[in-house]
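Below you will find the structure I want to go over with you.
Only a single protein chain was left out; the remaining protein chains are all shown in position.
And now, chain A:
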Amino acid sequence: MLWEYTATELIGMLHRKECSGKEIINDVSIRANDVQPLYNSYITLRSAADTASDTICKADECMTLSGIPVAVKDNISTKGIRTTCASRMLSDYVPPYDAFAVERLRLAGAYIIGKTNMDEFAMGSASDTGFFGAVRNPLDMDYSAGGSSGGSAAAVAGGAAVLALGTDTGGSVRQPASLCGIAGFCPSYGAVSRYGLISFASSLDRIGFMGRSVSDLKLLYNIINVRDSQDVTNFSKKNSAEENADIKGLRIGIVKEFSAASADSDVTAAVNAGIKLMELSGAVIKSVSVPSVSLAVKAYYIISSAEAASNLARYDGVRYGHRAENFKDLRDMFVRSRSEGFGEEVKRRIMLGTFVLSEGYAESYYKRAMAVRRQLCTEFDEVFRECDIIAAPVYPCAGIRLGEKTSSVKRYAADIFTVPSSMAGLPAVSVPCGKNSKGLPIGLQLIGGRYHDDRLLEAAEIFEILRGDDYGRA
């Protein structure tokens, strides 16, 4: 079936006229509709009727992504297609403009197949905090697809999309990629324009890419990594001139503080096996230290919540989004609309973020967290003088059972492997490297130096080749 192929494979087939774009779109659309009741990976799945008016007419012209169905996480604005952030607050919000990344996809001829499910406002790591229900893992439906880009991961893993855009603030692309057995890439902060990405934590939010192979990630990245003047934090700094990622002599850093963090033994075993594989092929393994890793999660939750509280303040029921039906006065309208429109996790973060910026507390929380962040950046800079990439786990365990009661603090602590590179704005990729005894996938995380995205992707692709082809297909 066409929905089983990678984008790179499909593009080859289109060139060789072995199939048409129309056939791909039809095939994937049917599959997506079939599995939607099972995985709940979409919030809005476009109907075949939309297809006619969309890229199908262009599908046979040869643009890079002609005829390729791409799923877009539902916190990325799509003109004319509702964009909910999986929140009751925005459940009927239809953006009047396309996010820059979506504009690039459309220009490349891609077919936006639908908007994927997620944690509400991307706050969570199991895609179970949203207004539209939890996403189930296509590999085992008792398990979560991870979060917060769980819908995108499940769609790609389950054949309901060929490629997907996700977003990553503290691990939200890498974690679900790892848990669903696909490839996920979070580029350097600033490498991809955030314009149109509905902000959770502006200084951490990144649009990331999900696919069934590293070459699919490169494909997406090259289309979207274009300078955009609408986002002043966007840089198009490429270090491709000397991005040689020959495995022989590639210096791979193993962060002591990551090794000390408690990951399940099956995760550690799979990750270590992956690293060993690279070492056997000529990579040089170095032990390095990033002492501030131990403070990273705490600092991350302070900074991201502070920014979130401010970013989400605009949802007040005045201009768009949910407005309470009954209210006494202006203040009551704000309070009721927001109380009704947001879910529990979002409220928790707003409360936390408001607190850490409050007069008398900002010094001891927000400002100290910012100091930790600067320190982390310095430490990573030093590490990247000694090595080319860092190898680490993505998530401490191979699966998150749906419906399992876990305390927030415990859930937040599980972000230990992804948050440090988020705080430093470093590019990172998750590539499947093994499975546990139940057959649940485990990802290997490779982290690159800032703006060394190309070298990182080269290294990830080499690992994918070394690892062989028997991973990552649902």
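We adopt the following convention: contacts are C-beta pairs under 8 Å (C-beta built on N, C-alpha and C of every residue); 3 or more make two chains touch, one makes a residue touch a chain; residues count from 1.
Everything that follows uses one rule, which is that contacts and distances are computed from a predicted model.
Q: Leaving aside the chains on screen, match the unshown one to its UniProt name from "Cation acetate symporter", "NADH-quinone oxidoreductase subunit M", "ABC transporter permease subunit" or "Aspartyl/glutamyl-tRNA(Asn/Gln) amidotransferase subunit B".
A: Answer from the record: the omitted chain is "Aspartyl/glutamyl-tRNA(Asn/Gln) amidotransferase subunit B".
Q: Please pick, from A:Lys115, A:Arg194, A:Lys435 or A:Arg455, the residue that touches the omitted chain in the full complex.
A: A:Arg194
Q: Out of A:Gly21, A:Gly67 or A:Pro95, which residue would touch the omitted chain in the full complex?
A: A:Pro95
Q: Using the touch definition up top, pick the residue from A:Asp140, A:Asp231, A:Asp264 or A:Glu340 that touches the left-out chain.
A: With A:Asp140, A:Asp231, A:Asp264 or A:Glu340 as choices, the missing chain is touched by A:Asp231.
Q: Could you tell me which of A:Ala108, A:Leu357 or A:Val372 touches the chain that is not displayed?
A: The missing chain is touched by A:Leu357.
Q: Please output the residues of chain A touching the missing chain, sorted low to high.
A: Counting only chain A, the missing chain is touched by 76-77, 83, 85, 90, 93, 95-97, 99, 194-199, 201-203, 229-233, 306-307, 309-310, 313-314, 316, 318-320, 330, 334, 354, 357-359, 362, 366.
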